[in-house]
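Apart from one protein chain that is not included, each protein chain of the complex appears where it belongs.
Up next, chain A:
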């Protein structure tokens, strides 16, 4: 009986523990934008592809999205309430006088887009900092 309980709870937690198992990963994508007069960067990532545009009006460069990168992005959502993204506060405001590019993060899930207010490229709000880091590193590895 005792063993059965342990076994049972193992299965239960396996199914219920992680948010990522409840996420419809096919309906999830991330978009990071950074814009200044001399800088244009757009990175979009879904389960299958990473697309980057590094100059205004240029065609995107595409490559397959590695499983470990996607897992890392999905893991980052565990600690993030999507609804709070719209009200995040930028920790610095150098973009107001061009000391930084204007950046923003959008998470598309099902038919909704959760978009952050703009923040300084290079200094995202704490709650999305590790997510932004993973997204930007994906773009750096593409070139």
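Keep this in mind: contacts are C-beta pairs under 8 Å (C-beta built on N, C-alpha and C of every residue); 3 or more make two chains touch, one makes a residue touch a chain; residues count from 1.
Basically, contacts and distances are computed from a predicted model.
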{"item": "Chain excluded from display, named as in UniProt, from \"Glycosyltransferase\", \"Rieske 2Fe-2S domain-containing protein\", \"PTS sugar transporter subunit IIB\" or \"Zinc metalloprotease\"", "value": "\"Zinc metalloprotease\""}
{"item": "Residues of chain A (touch criterion as defined above) contacting the omitted chain", "value": "35-40, 56-57, 86-87, 89-90, 93-102, 117-118, 122"}
